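Below: the structure, in structure tokens.
With one protein chain held back, the other chains of the complex are shown just where they sit.
For chain A:
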Amino acid sequence: MLKKTLIAAISMATSTLAATGQAQAADLTISCGAVGAELTLCQEGVAAWEEQTGHSVDIVSTPNSSTERLSLYQQILSANSSDIDVFQIDVIWPGLLGNHLLDLGEVLGEDAAEGHFPAIVENNTVDGRLVALPWFTDAGVLYYRTDLLEQYGFEPPETWEELTEIARKIQNAEREAGNGRMHGFVFQGRAYEGLTCNALEWVASHGGGTLVESDGEVSIDNDGAAAALDLAASWIGDIAPNGVLNYTEEEARGVFQGGNAVFMRNWPYAWALAQSEGSEVRGKVGVVKLPHGGEGGDNQAAASGGDNQSAATLGGWNLAVSRYSENRELAAELVAFLTGEAEQKRRAIEGAYNPTLEALYQDDEVLEAVPFFGDLYETFVNAVARPSAVTGDAYGRVSNAFFSTTHDVLSGSKSGEQAVTDLERELSRLKRRNW
């Protein structure tokens, strides 16, 4: 009763928001993210489809934090609500939401996902049903200030230790030169899904595994992971501002784009915005793959047979159609249009959103607009997946345990070693009951 009322209230609020400026009821409603230029690009894409087909579409913008966005979707979907037809879903959600989503293969034909990266298509296939089409893919990359590195005579860092060193030197030199707000490195440190992505990169690039391995074994309690977390904790208050503990993507981008950071870990979307007019750092930004852990004799790295490798967390968003939609075919057509080649190319050029179609990585216009798509192609293809498939329904808890513990380490209330021991115990506890 209470829940239904609440949901009615929420959906009323959202539909009122969406309906502003729209006189009559639309044929479809789509939820779009609003991080960076996402919403504008979504509006333009939808407008193009409206023009082409003559249907009208409402756009609902959703919270920037993916954790909150998932909560909202779960509430709407578990009420079997038809308010939103097309959902923009994270790469880790198909398993969680799959039951509420339409099999797009059935509506659009078996070859609906042709040309997309097979790994993502596989990720979006739940029990043989294609529940979402890939819209854009993501992998963490390192942004740096080309002008500052050149001025102080540094090359982009290969290892995290180098990054720490360079960031500290440039930061201190810049501060002495009167730029008091300069920071060395910003990333996503708030206790939310984004911190899971960041921390997974630190741990994996120190040879510390991926939290829960694909066979379901919990692997976090190792020296590599502890060292990675300790190193990250040492950044806080040194090369990273204390406030980074409350940063999501957009706060980090704000600092970097305002010219107040040497390095930033972020997703590719920040490229187009950092290079846009009005950006303080326009023309002074470079992108490389993320650093990896130094040698330091870790047995984990030795066991995995070689040096530590750079790791980028796989991100990315897909479009799915709700099973409760009243216009399923139409909604599926909109999804096919938005994830199609023309639209992905436009989004890549204008917004630096990584296409999920292999062919576009050889497209000259795309490569001209976003040069690093070519250089970092390997990074995007080999990105490290979060353990969402193996942990299933329990992924939310796993990720929560991981980012909360990492947050404790970053804020100095736990050592890395203590943290990985606690985390191993916590995850084993969850494992026994959930996967």
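Keep this in mind: contacts are C-beta pairs under 8 Å (C-beta built on N, C-alpha and C of every residue); 3 or more make two chains touch, one makes a residue touch a chain; residues count from 1.
Methods note: contacts and distances are computed from a predicted model.
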Choices "ABC transporter permease", "Fumarate reductase respiratory complex, transmembrane subunit", "NADH dehydrogenase" or "Phenylacetate-CoA oxygenase subunit PaaB" - which one is the UniProt name of the chain not shown: "ABC transporter permease"
Residue among A:Trp135, A:Tyr192, A:Trp235 or A:Phe372 touching the omitted chain: A:Tyr192
Selected from A:Thr29, A:Thr137, A:Ser205 or A:Asn260 as touching the chain missing from the view: A:Asn260
Selected residue (touches chain absent from view) among A:Gly224, A:Pro241 or A:Gly315: A:Pro241
Positions on chain A where the hidden chain makes contact: 1-2, 65, 67, 70-71, 74-75, 77-78, 99-100, 181, 189-192, 241-247, 251, 254-255, 258, 260, 393, 396-397, 400, 404, 407-408, 411-413, 429, 432-433
